[in-house]
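Of the protein chains in this complex, one is absent; all others appear in place.
Coming up: chain A.
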Amino acid sequence: MIAGSRVNFSTVMLVLGLLFLYLPMAVLVVYSFNVSELVTVWAGFSPKWYGALFEDEQILAAVWTSVRVAFFSASMAVCLGTVAAFVMTRFGHFRGKTALSSMVTAPLVMPEVITGLSLLLLFVQMAQLIGWPTDRGMTTIWIAHTTFCSAYVAVVVAARLREVDRSIEEAAMDLGSPPIKTFFSVTLPVISPALAAGWLLAFTLSLDDLVIASFVSGPGANTLPMVVFSSVRMGVSPKINALATLIILAVSLATFIAWYLMRRNENKRRVTLEADAQDAT
């Protein structure tokens, strides 16, 4: 019977699924080294599109805008999201808890066109009522990204806060440590890996967003996805392939480092546990 062999249906599907996920990305990478302008015909190896990419002032300016927006959005989102997660997991019941938890899960699935349109209408209305924001650009994108990214951070951090042993926090407070100090010196160090994960997630989400940024941006600020989108609309271009290759390389590298650190931590923990077990005997 097939059941005895190691090759079963779900393993085959996993391999096929991973091929489905990675083949198109591999194609992008391969064709970024193509001499020909045509992305589908292989004409020989050349790194010239990378040179062209680094001479494209518009793309470079957009990268700089996007990175700045993503940095500030991720940082603010970590602050807001962590507070939201802490409030939801540690504060028991309070008025507005249902509202808060709805506003934390809804952005995860809300179609981007709705979020983008609604935020733009808010900014327009605010400009009419209080005269701010006078023009839309990086600040309005920052607010929009902070809002939806903080929902993701809250989910990641809340999951970690629920795992953490609360008795340490309670012990600190029993010994007279004020709540704020307990949070900063006991809770925060324990959840810091989740904060880092949340920050990175928020950073990539902000860097990647086209639709919301297009709605809330003004004529001044073009993010990277906006520039890529207007180029891609015209058809395929090897310069975009070169950009894609660099993005894939950066993300793979970051993921590899994260994996390495996680594995090292786990090994260390196992070694300590084994040593403890040996001491006990």
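One rule holds in what follows: contacts are C-beta pairs under 8 Å (C-beta built on N, C-alpha and C of every residue); 3 or more make two chains touch, one makes a residue touch a chain; residues count from 1.
Just so it is clear, contacts and distances are computed from a predicted model.
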Query raised in the report: Which listed name, "LytTR family transcriptional regulator", "ABC transporter permease subunit", "Rod shape-determining protein MreD" or "Spermidine/putrescine import ATP-binding protein PotA", is the one UniProt assigns to the chain that has been left out?
Result: "ABC transporter permease subunit"
Requested in this report: Would you mind spotting which of A:Q58, A:T105 or A:S192 touches the chain that isn't drawn?
Outcome: A:T105
**Report entry** In chain A, positions touching the absent partner
**Finding:** 3, 9-11, 13-14, 16-18, 20-22, 24-25, 27-28, 31, 38-41, 80-81, 83-84, 86-88, 91, 94, 96, 99-115, 117-119, 121-122, 124-125, 128, 143-144, 146-147, 150, 154, 158, 162, 179-180, 204, 207-208, 210-211, 214-215, 225, 228-229, 232-233, 235-236, 240, 243-244, 247-248, 251-252, 254-255, 258-259, 262-263
